[in-house]
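This is the structure, below, for whatever I ask next.
Here is subunit A:
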Amino acid sequence: QNKDPVKVGVLTSRTGVWAEMGEEVARGIMFSIDNANAAGGVDGRKILVAEGDDEGNPDAGRRGAEKLARSGHNLLIGSIGSAVSLAIVQGLDRWDAAYFATISKTDRLSGDSCKARSIRTVQSDAIDIAMINKWAPKIKGENFAVIASDYAWGHDSSSSFKKAVESSGKKVSLSLFVPLGAKDYSPYISQLKAAKVDAIWAAIPARDGIAFIKQAGEFGLLATTPVIGHAMLSEFIVRATGNNQEGMVGTLGYGADFQYPLNQAFVKAWKEKFNRVPTETEALGYLGSEVMLEGVRRAKSVKPAEVTAALRGAEVDTILGKLTVRAADNQLVVPNFVARVKNVDGEMRPVIEEVFTPDNAPPASPLCKM
Partner candidate 1 sequence: MSNFVLQADDVAIHYGGVKAVDGVSLTLEKGQIRGLIGPNGAGKSTVIDAMTGRRRLTRGRVMLRGQDVSELGVVERRKIGLSRSFQRTSIFGGLSVRKQVELASVMMGVQDARADAEAVLRELDLLHLSDIEAEDLGYGEQRRLDLALALVGRPSVLLLDEPMAGLSVKESQDLAQHLKKLTSSWDVSVLLVEHDMDVVFGISDAVTVFELGRVIASGEPKVVRADPRVREAYLGSAA
Partner candidate 2 sequence: MTFQRMGMYTLVALAVGVLASALITSGTVLSLLTQAVIYAIFALGIGVLLRQNGLVSFGHALYFGAAGYIVGLLLNMRLMPAELAILVALLCLTAFAFLIGLVIVRVPGIAFGMLTLAIGQMFFLSASRSRGVTGGADGMSIDWPSTLFGFTQSQILHPANLFLVCWVTLIVLMILLTLLLRGRFGVITEAVRDNEERARFIGISTVLPRAAVYALSAAITGVGGILAALNTGFISPESLHWSLSGMALMMVVVGGFKVLWGPVLGAVVYFLFKDVLGEFATHWMAIFGIALITVIVFAPSGMAGVLQRLMGQGKKKPLRAAGGEEAAAGAGYQAQAQ
Partner candidate 3 sequence: MTAILNLENVHAYYGAAHILHGLGLSVSAGERVALIGRNGVGKTTVVNTILGLAQMKAGAVSFGRRQISRLRPYMAAKHGISVVPQGRCIVANLTVEENLLLGAANGRKGHWDVPKIYKLFPILQERAHTPGTALSGGQQQMLAVGRALMANPDLLLLDEPTEGLAPVIVDQLADIFNLVADQGTALLLIEQNMSLVARVAHRYLAMSKGAIVARGGVVNSREGLDDLESHVMV
């Protein structure tokens, strides 16, 4: 009975650029942990939580992770920025910790920077892109424009969309790249309007995306040309853009209306507590935490290396179905979604239109050597 408690370090952005998402991730994680504790813990152990702030900054993130890990809270979870996650995984061996990436999508976490002690539970960029390859050719229209944030992710999104579209004989006639942190999108919007395309592929994340959508609405672009959003349908974006996004189609990492018993139970419990459905970010936090706790359950241990080892190659039952933690790269192979923003009960939110099952995911990266 005197088993060691599970000591979790919830490290996410409490301040900094991702503070808003950080709040949601933490809420999802805590929901999972509180539920587990209420049900008597996992593997007969209580779960103790310590929190940290990564400030959205790799250095602060690494510092926070080290502090949590060295104080015994060495099951780390929750950081948002890819750079923060990459910085954290460098130190896992030194601090004897494990890390669960719930939001960071960069391929490097399951590629050249993959670690035996790190498991990712969210779609990697590669999984997203595989889905785009499948989905893009089906999008209506012949002539497209692309607008994406000017960094690796945006370029990847743009080029894979372009490739997918061109492979089906259609074309992309305009590609724009917008600096991160841009405030005024009018120069881009006027170019998009002038291009007179059938649809626009937009890959501008988070805060920048909000600004883009608002201004595109203001200039009447959204009314004339459909905009398809890559990672732009998250609830916190939809909330901030008023009614601008109504009818917008795009990719989504989780949908509350996903038909799966565990998910329906989760959504129901969430509704009881918060009186609304969980958001994408909240659910992804929850999912990550559930996988982590499942690891403890299977390992019958709280030693980080054993927890992750127990998960490696395992099949776990989650809110997104029975999924495998791929042994080659510790990536949870998750499904992917296409959704449309709709007015549900007087509130805008993304509603799932199409599910891309895990078998769409590409194979593990050869760069990963654990």
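Selection rule, in plain terms: all candidates are chains of the complex that A comes from, given by their letters.
The rule is simple: a residue touches a chain if its C-beta (ideal position, glycine included) is under 8 Å from a C-beta of that chain, and two chains touch if they have at least 3 such contacts; residues count from 1.
Every value quoted in this text rests on a predicted model; they were computed, and no experiment measured them.
Novice: Going by the C-beta definition already given, which one of 1, 2 or 3 is in contact with subunit A within this complex?
Specialist: By the stated definition of touch, the match is candidate 2.
Novice: If you look only at subunit A, which of its residues touch candidate 2 in the complex?
Specialist: Residues in contact with candidate 2: 14-15, 52-53, 57-59, 62-63, 66-67, 70-71, 82-83, 86-87, 90-91, 94-95, 106, 108, 112-113, 150-153, 155, 179-180.
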